[in-house]
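Presenting chain A:
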Amino acid sequence: MDILSLFVIVPILTVLALIFAKNLKQARIVSLIGMAIQFAMAINLIFAYIKERAVNTDIMVFTKDVLWFGTFNIHYSIGVDAISVVMIALTAIVVLAGVFISWQIDDLPKEFFVSLITLSAGVFGFFISTDLFTMFVFYEIAVIPMYLLIGIWGSGPKENSAMKLTLMLMGASALLSVGIFGIYFNSNADGGPLTFNIFEIAQVHIPVAAQNIFFPLVFIGFAVIGALFPFHTWSPSGHASAPTAVSMLHAGVLMKLGGYGVFRIAMYLLPLGALSWTNFFLILSAIGVIYGAFGAIMQKDLKYVNAYASVSHLSLVLFALLMLNKTAWTGAIIQSLSHGLLTALFFALIGMVYGRTHTREIAKLGGIMKILPFIGAVYVITGLAYLGLPGFSGFVAEMNIFVGAFEHPDMFHRIITIVVISSIVVTSVYILRMVGKIMMGPLADETYKDLPKATWFEKVGLVLLMIPVLFIGTMPLGLSEMIKASIQPFLERLL
Partner candidate 1 sequence: MNISYIILVPLIPLALFVLLGLFSKKIPPSIAGWIGSLGLGTAFVLSLYTAYHYFLGAKLDGVYQTFTYKSTWIIFSDKLHMDMGMLIDPISVMMLVVVTTISFMVHVYSRGYMKGDDGYTRFFSYLALFSFSMLGLVLATNLFQMYIFWELVGASSFLLIGYYYTKPSAVAAAKKAFIVTRFADLGFLIGILVVSYYSGSFDFGELNSLDGNVITNWTATSFMGLSVFTWGLILIFMGGVGKSAMMPFHIWLPDAMEGPTPVSALIHAATMVVAGVYLVARLFPLFYFVEDGFVLSIVAYIGAISSLVAAVIAITQTDIKRVLAFSTMSQIGYMMLALGVSKYEGHEGLGYMASMFHLFTHAMFKALLFLGAGSVIHAIHSNELADMGGLRKYMPITHITFLIAALSIAGFPGFAGFFSKDEILAAAFENNRLIYVSSVIVAGLTAFYMFRLYFGIFWGKDKKYEHTPHESPLTMTIPLIFLAFMSVFGGYIPFSEFISADLKSFTSHLDLPLAVIASTVGIIGICLAYVFYKKENNLSEKATQLFGAFYQWTFHKFYFDEIYLFITKKIIFGILAAAIAWFDKYVVDAFMIGVGNVTMAFSNQIKGIQSGKVQDYAMAFVGGVVVLAMVVFYIWIN
Partner candidate 2 sequence: MILGVSIYEILTLTSILFFIGVYGFITRTNLISMLISVELILNSSVVNFVVINKYLFPEVLQGVFFAVFIIAVAAAETALAIAIIINLYRLISSVEVKDTEVMKY
């Protein structure tokens, strides 16, 4: 069995094993073992990748190709470059942390973990595949369990939120599938056979007219899950209703599929379309950055604040991708990574606070730090990291994006960049407002005095997420160079 397919097989085996689990204890142990193996494999993959990269200069390494459905030339073809490797590592970390955070889920634990891990299998599959169709299949596998996870284990108006989320993502998938088939049926433009293989299509000169039609379809199809303005409204309500681990996984990983797909498919396969559409989408994503940040200021629910913050930060990823240069793209990838970790941390922390106080309303919380010092300290650190403090991953990402975006000599890009940079001030406003209100200040409610302290599994989950944040923030050189090397072939298509 090759090193990559295991990333899909291990979750599937875990799901199968989960079916025999009898209660919460068994379910979480099985999930923990499965996801710990996954995590270990991800760490191993990073080193294996570095070793392999030294001797292998292909775009993708560890490739494998199996014919899956001959009539339409669909293959199960897989391979990774640095970008997929870091995304896989991110997913492994977030899923493992998610298992820790859901340690005490009391309602239908087995089914919960089954859905959660199915979802992660889809995500892993998405990141390793290099075949459009396979990729799309994994994408759908990742999106569908979300409906169950929110609809069954959620809180508040969960059915409505779940439906809204699923329907909007399905709508996007419809556009996406049109785009993908558009690419497929143009993949014989130079006379070869029709193919779904990304790297074969990349050799083909798809006519400009077709690119201009299909680029926006693919872009929007992916960008909806990356919370592009004005298609972001599923995200606040979806996150607010989702259970903690699902919010973590969704904001932390699933929303990254959008940026990744844009980068891997839209930009790479339809470069001419990208060039003619960038300015339009740049404006949308810049609006998203500012708009999400201002939207977050006025929210009353902690999860809503975070959801809007995610809109802002992920629009920044799309913004950076649309800048079409190496520095900005590196920033986009690191931002995906950094946001994934930080937002997972935030949702985990919110979940912990909510689990204890049973409210997420900012006005009803206050002075939690005094009672829960560990959670409070991590909350403050996460907040500072989120607003782009140096020493944490967010800073490295944002600086790459800003420096890269500023490399465009024309006025339009400059002005829009400056507008986007100003979001860092707004970010600090809403983060500090939230931190200041709920963690600091006098205790809001006397009954909070006896809240239980953080348990060991919560601490493990948080520390697990915090370590890479600090690592990227303090020693970014290796990571950024690794990503940059992988970006090169993708960028060359656009120049």
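Selection rule: all candidates are chains of the complex that A comes from, given by their letters.
The rule is simple: a contact is a pair of C-beta atoms (placed from the backbone, for glycine too) under 8 Å apart; a residue touches a chain by one contact, two chains touch by 3 or more; residues count from 1.
Owing to the predicted nature of the structure, the values given are computational and were not obtained by experimental measurement.
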Fill in: Single touching candidate for chain A, where 1 or 2 all sit in one complex
1
Response to the item:
The chain A residues in contact with candidate 1 across the complex are 164, 167-168, 229-234, 291, 294-295, 297-299, 325-327, 367, 369-370, 380, 384, 387, 389-391, 395-396, 399-400, 402-404, 406-407, 418, 421-422, 424-425, 428-429, 432-433, 436, 439-443, 476-477, 480-481, 484
